[in-house]
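Here the complex is missing a single protein chain, while all its other protein chains stay put.
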Amino acid sequence: MTPTTRTARLAALAGAIVLAPCATALAQDAALGEAVGEAAATTETTYIFNTLSFLMHGFLVMWMAAGFAMLEAGLVRSKNVATICLKNVSLYAVAGILYYLVGYNLMYGGESAFIGSFAVWSPDDSAALAGDFSGNYAAGSDWFFQMVFVATAASIVSGTLAERSKLWPFLIFTVVLTGFIYPIAGSWQWGGGWLSEMGFYDFAGSTLVHSVGGWAALTGALILGARKGKYRPDGGVNPMPGSSLPLATLGTFVLWLGWFGFNGGSQLAMGSAADVIAIATIYINTNLAAAAGVIAAMATSQVIYRKVDLTMALNGVLAGLVSITADPLSPHPVTALFVGAVGGILVTLAIPAIDKLKIDDVVGAISVHLICGIWGTIAVPISNAETSFATQLTGIVAYGAFTVVASTVVWYALKLTVGVRVNPEEEELGLDRAELGMEAYPEFGHGSRSI
Amino acid sequence: MTPTTRTARLAALAGAIVLAPCATALAQDAALGEAVGEAAATTETTYIFNTLSFLMHGFLVMWMAAGFAMLEAGLVRSKNVATICLKNVSLYAVAGILYYLVGYNLMYGGESAFIGSFAVWSPDDSAALAGDFSGNYAAGSDWFFQMVFVATAASIVSGTLAERSKLWPFLIFTVVLTGFIYPIAGSWQWGGGWLSEMGFYDFAGSTLVHSVGGWAALTGALILGARKGKYRPDGGVNPMPGSSLPLATLGTFVLWLGWFGFNGGSQLAMGSAADVIAIATIYINTNLAAAAGVIAAMATSQVIYRKVDLTMALNGVLAGLVSITADPLSPHPVTALFVGAVGGILVTLAIPAIDKLKIDDVVGAISVHLICGIWGTIAVPISNAETSFATQLTGIVAYGAFTVVASTVVWYALKLTVGVRVNPEEEELGLDRAELGMEAYPEFGHGSRSI
Amino acid sequence: MTPTTRTARLAALAGAIVLAPCATALAQDAALGEAVGEAAATTETTYIFNTLSFLMHGFLVMWMAAGFAMLEAGLVRSKNVATICLKNVSLYAVAGILYYLVGYNLMYGGESAFIGSFAVWSPDDSAALAGDFSGNYAAGSDWFFQMVFVATAASIVSGTLAERSKLWPFLIFTVVLTGFIYPIAGSWQWGGGWLSEMGFYDFAGSTLVHSVGGWAALTGALILGARKGKYRPDGGVNPMPGSSLPLATLGTFVLWLGWFGFNGGSQLAMGSAADVIAIATIYINTNLAAAAGVIAAMATSQVIYRKVDLTMALNGVLAGLVSITADPLSPHPVTALFVGAVGGILVTLAIPAIDKLKIDDVVGAISVHLICGIWGTIAVPISNAETSFATQLTGIVAYGAFTVVASTVVWYALKLTVGVRVNPEEEELGLDRAELGMEAYPEFGHGSRSI
Amino acid sequence: MKLVMAIVKPFKLDEVREALTSLGIQGLTVSEVKGFGRQKGQTEIYRGAEYSVSFLPKVKVEVAVADDLAARTVEAIQKAANTGRIGDGKVFVMEIVEAVRIRTGELNAEAL
Amino acid sequence: MKLVMAIVKPFKLDEVREALTSLGIQGLTVSEVKGFGRQKGQTEIYRGAEYSVSFLPKVKVEVAVADDLAARTVEAIQKAANTGRIGDGKVFVMEIVEAVRIRTGELNAEAL
Partner (left out) sequence: MKLVMAIVKPFKLDEVREALTSLGIQGLTVSEVKGFGRQKGQTEIYRGAEYSVSFLPKVKVEVAVADDLAARTVEAIQKAANTGRIGDGKVFVMEIVEAVRIRTGELNAEAL
């Protein structure tokens, strides 16, 4: 099993829609090779295009780290803004380091159906440097692209647990999530493990990335408990409005942009007309699903509450994006609109429902990433004939069970040792002053001097 | 007439400067095809490069939606910030959906000189998948690139009408603008209609995108009227300073970045040396025009008012960008500096002049997009020998007349039915609380708890 | 000497690591040319890839201008935010214009070992248009890429001197820095001058860009003096906390993203498998160094101060990035982690040390860009066998001496003529009201009306 | 002397200032406050959770005046700030025992 | 009438308001202030430089009440805002010589 497994598995699984173009492309390449009597030329170009796709789409996904940071900074209260910024910067760093040291090979190395191998990742491009381009892309470009994905999963957790989780324990959880939980779970599908053998389908990670992040967040929310004062003894909910909606809006736009990388790059190749046509289709479906998500969330919000809640609209964007991520390639544009719209409606209903359960999710990440991740994964067979609801459900349950169990163990271990939550006084004071000794907006009223 | 018409028309119109390289490129391709005995190889590469250009430049233009959102969020008062964010997110969604359902084919489908065809867009890449790459690029990539353009036109309107226009009526206007007005007008030129036949030249849309957006905004501003208290009975102007200049600055930088996509991608191809040389030239001219715009706006502001107004400098950037958009390829860099500098001066003078006319344009979009759009279109013949002032003026007038008439009908229809403007109490309270029931910055002074 | 010198020099200098792949690639191209009987095909593709790399990586570097703007806007006090935004917008404009008029040819034109030639830059792509692709890339794409680099150097200065330097004199300094100082210094190495002959190595500009900017900033800080009230008579330091840490965080993420362009594009080619493999390696090392920088800065901050300072973590990111910039290609990933981590520690120690010296660097740019720039340059021989500590030190000293002398002359000339610093009342009032007559956040408490 | 402290609706500030200026009053001090009173904020919904906004934005105007001007000051504010709708606010008058102009050290009536 | 002015810890505001409401008080005005007092801010470190935070965030509650309610008002605030820890704040009572409801022009007791 090599790092190309994700490609291989996808091609093997995707059936008619993906397979056909790929086959065509390969056939073309072969024909071409014969025609020009020397396949290297074409193949080196293909190799460069594929690598470029990973790099370009990878930097777009990297940019999503900034999107999560701004979204979360806008949705927490001022007294916790600096801390959430710090968590987002540092979790991205931790994810990169851990995925290098352990994660990548645990996901893509080895032959087991349930886990990769333990080894520091190291690239081998000697074949390509010697003129054999059958590796398809620079090993490092694939690493880079996979690495930014694991950071996304970690970003989901920080938002849900904002305003109460302690910095260092949160980072330890991130170490385990990005170095072990995500990669082991990922190996089952993208690493060519048992779920991929079974025919589970998750093109860009509605389940592998978003649901896994969402399950980890949900587990954390249950173990940490709600923010002080969030739920009233009478059963009511005290809203704690976010400090800056333009920052939340900015974050959402950043994520929308980054998602073209997330889904587009997951084609894993750009070296043939078939691949680049697929990427164009993915961009369109991704955009339409997000558009439908925001409009559906706005309409739902207007109908139920008689007002349009901006934060619901923003969550609608993300709902549409997460929903289409399981399969942004097969659906007809109208189906993409449908998948996204359902996501937008789901998220608008899920957020207050989760609040009713007294699960305190500061930014709505569970509704967006977990619930829409499940929806998107279930919706795949609507347009993708090679997949089945039963297999999709198997995958959803498997990822849920594993992530919940593994996260529970880690969160409890942390809770019993270093503690995972600041004390009530620190929470009241705000994590910025309690944990960082600083304020995100230290001045006494804008436009005046700080005192 | 096919979706490639924009390319065809541009090539046909652009004369020596564009035509020559393109011809060279085609000749090269042909020669090459013969040389290697099998043209497919090169052509598939060309096809991929062209498609990649649309995708990459397209995501840069998509990012401009965030730029407009931040610029406008920074230039309105706090009490209207959440609403302007919501408008920007939702107009981008509406533009994408409408352009899919109606707009694209109304612009690029059909044979009429005045309007395309009514049909939902659907891509056909079967030729390329069968190895015939004469389509030049994936159909979907072109759709994606054209779609982000229409969103830009819609973004212009939201800024001018901020702080008083009602959410849903504004979105209905956006539906008509992006689904009908913009595409029909666009068909005259990029769709290969009568203006392109006549020799009108607008490389990336100084007129087709920016002026059209500007005319729609102007019409709206006249029909909605000024914000309460903006103009004093004594004829004076009450400034209503924007809430956050760093957000406005951020938005401007985002737009600057996105504009490389806007102008660069409008080369519509990247598969030959000639094309990529053209794109490099476009990047340079785009950057120099923007640079000249900001310096000229600063100098003008310093000379007239003895102070440099940051918001004028930011408008200067955009003025330079809009001005060069009609032809970012033909001008010598010094001409690009000149075109941008005139734009920067124009905008600095136009903003107070428009205020004198009691036309209340909250973010200066009319000055930036309409006035500099006209200037840029007129300036084309300075460096482009194949164009004439008369034809350029014809195009400007045609677009103005059509957009003003069509927008007037829509705005009035909305005014007489659902109403287009919030009532004075709601305006006083702020649209965020009145229409959304929320605040963009809900906390009572930063750094303290919300009460 | 042609504009390709940077490539040539790098290839010549880099020894085994870079040279080998390049040689391979060239050999391949040659073989290929023979094989297909007509080298033009491959070469045009190579030419497009190379140009695309400059354009794509160039727009990422352009985006860094926004990153510096946001970082600095977040780290100054509200009363100076609009001014720092204006400086950042206008310095980017000035850098582009000056690099066009003088800078580029002073850096890359002419045969002297110490200075280029005086001439307005003008591209010549006629060979490529005629089918000879030996120029390797569109001349304009290289110009664009080099231009965004000089803007980076200028951005460094604005941050250090924030809150006290006068607008126009600062821009005059920027004119000299970007039109003369940076290009002349750059000609010694990237322009193929004496340092490159000697074997100095600076892949993407730890010294040429970051240290040069840092030295100019340091000189300016010494000549302008500290902000009023920053240093207490008793020797203590009065912190003046930045107004918005989420903006500073956003700026850091923008810079992190842009740095993939900065380092990745400095491979100067993307047309062969070897090049694109190198770019992938560069992305990985860049990312790991930044990740190590932030974790190291956080750990250092935690150990020394028992709290994690978010602004230190952000500076840690940049420290890692600057440190790896001198050679992001040769190091093993573990070495990249080491280089970045040392950078993160250095910056955390340097910031208070520089404050002890009463050198008032508002955003920590001297620590980040100068100190880590030196560290990164010194660290090259650790992984790059073709370089030596002695030569690296020679380069560091040469750049330091020249930049300090030249900057001193310019700053003093400005000080004695127009003055470089606002008067104490203006400083107290804030530069926004004193120099611009406006406020960045003009409203009296967010959420309320402006009065 | 009296300190007249008025809590008014924010958008009435300019009218209040003009009314006071036309009485010959040369200075006043304004702060941003939030008010709780008979005027109830709407019930709002944030992310699906209902809540009532109990504090509404108001502006506090403080103006020190000579005793003989106090009644007219109160009257001027009451007229200028009146909209006839609930939540218009209050005026409270307190006694000032001494006033000093910092710049000159002038006292009481001369200090205003 | 009396103006009861209390400086309290920000997170105690809701309890104070509830305590006052249950006394039958119908209105109050709140502002954001910073307090300097015996409660010292921690010594913080910003970019390696130590400094002591001398001003801490507090909330000022101002409530005008009839004379006979003043004592109970003070007591209610004192109980509601009390945490027993340093920095709980102060209550000051001042005399109001006149109160007007802007909407109606009602005076004194009726104005509250």
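Note that the chains are named A, B, C, D and E in the order they appear, and that numbering of residues resets to 1 at the start of each chain.
Just so it is clear, contacts are C-beta pairs under 8 Å (C-beta built on N, C-alpha and C of every residue); 3 or more make two chains touch, one makes a residue touch a chain.
As the structure is a computational prediction, the values presented were derived from the model and not from experiment.
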Hidden partner interface residues of chain B, rising order: 236-239, 241, 304-305, 307, 309, 311-312, 348, 351-352, 355, 364, 445
Interface with the undisplayed chain - residues on chain C: 428, 437-438, 444-445, 451
Touching residues on chain E - with respect to the absent chain: 2, 6-8, 31-38, 54-55, 58, 60, 70, 74, 77-78, 81-95
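In the analysis below, only the chains that are shown with their structure count from here on.
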Homomeric contact chain D-chain E: same or different residue positions, threshold half: different
Relative orientation of copies chain B and chain C, as a Cα rotation angle in degrees, nearest 5: 120
Euclidean distance of C-alpha centroids - chain C vs chain E, Å: 52
Euclidean distance of C-alpha centroids - chain A vs chain B, Å: 31
Per-residue multi-chain contacts in chain D, two or more chains: 11, 32, 34, 44-46, 55
Residues within chain B bordering two or more other chains: 36, 41, 45, 56, 244, 250, 437-449, 451
